[in-house]
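Notes follow the structure.
Every protein chain except one is present and positioned as in the full complex.
Presenting chain A:
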Amino acid sequence: MNGDADGVTDAPAAASPRPRRPRPRPAGRAGGELLFRLADDEFVHAERLTEWQIYAPTLESDLALANIAQDEFGHARLWYDLLQELGYTEEECIWRRDPDDWTHATLVELAFADDGWGDAVVRTYLYDTAERLRLEALVDTSYAPLADRVGKALAEEDYHRDHAVSWLERLASDDDARARLQAAVDDLFPHALSLFAPGAHEDDIRANGFRRASLADMRAEWLDTVVPTLEGYGLVVPEPDDVERPAARGRDRTHTDDWGDLQAAFTATHREVDFDRPARLRGEEA
């Protein structure tokens, strides 16, 4: 899966050489890592959620989940735009990026189970709870361009969490549906733990004041929220430190097999059409 077409035309290649950006300084590398973690999570999570379009249980739940996916794409836009201010191009961020360079948590890349509405509900609950903590830890960031954007993203998160919790509550009240939730918790919880795995520049992210909370503290707070909530709905949550962790951790750029399929699917049009520049939806700056 490389960028080469069949060589049928002699039109200028899409991947024409671009001047290389200067190598980022350490603070830039830490900022880049922080932004890629945020952006990749949002983009990949949203990409998976769109698979529910026309398949969700009702028209209303379909629209609600699609709208949540759009919100998350919008958040990804915020963070990828900041990366472009650091010198990355849109193609480098998304369309022509090596799948082995992505740093999202494996939770968001997994394919949904066949009858996976319970999977979607548990996944969005685990993810959105983590996202709120993560954004709150960025409210006081020393990275000014980031601070401006965090509030907007946070304002949209309440709905996401209300939506996930409402569904959890209703599915948990039915024995069959609760069994599906349990299966989803068993499948997803080990992968969700990777949300809080550190990257190579974690120390610099903290030393520069980019994020005010440590990943360990955020993980503890997340567990303090999700474990009692899920248990309150009659679900069994594995002991976090005893759980068998998947080999792929996501944050270290290792991924599950599901990721390769997903990445190939969402970049297919870009490769086939061979854009000079990627199409961009209108953003806040457009």
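The working rule: a residue touches a chain if its C-beta (ideal position, glycine included) is under 8 Å from a C-beta of that chain, and two chains touch if they have at least 3 such contacts; residues count from 1.
The rule we apply is simple: contacts and distances are computed from a predicted model.
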UniProt protein name of the chain not shown, from "Phenylalanine--tRNA ligase beta subunit", "1,2-phenylacetyl-CoA epoxidase subunit PaaB", "NADH-ubiquinone oxidoreductase chain 49kDa" or "Lactate permease family protein": "1,2-phenylacetyl-CoA epoxidase subunit PaaB"
Hidden partner chain, touching residue among A:L38, A:A64 or A:C93: A:A64
Absent-chain contact - pick from A:Q53, A:S142, A:S166 or A:T269: A:S166
Residues from chain A at the interface with the omitted partner, ascending: 58-61, 63-64, 67, 159, 162-163, 166, 170
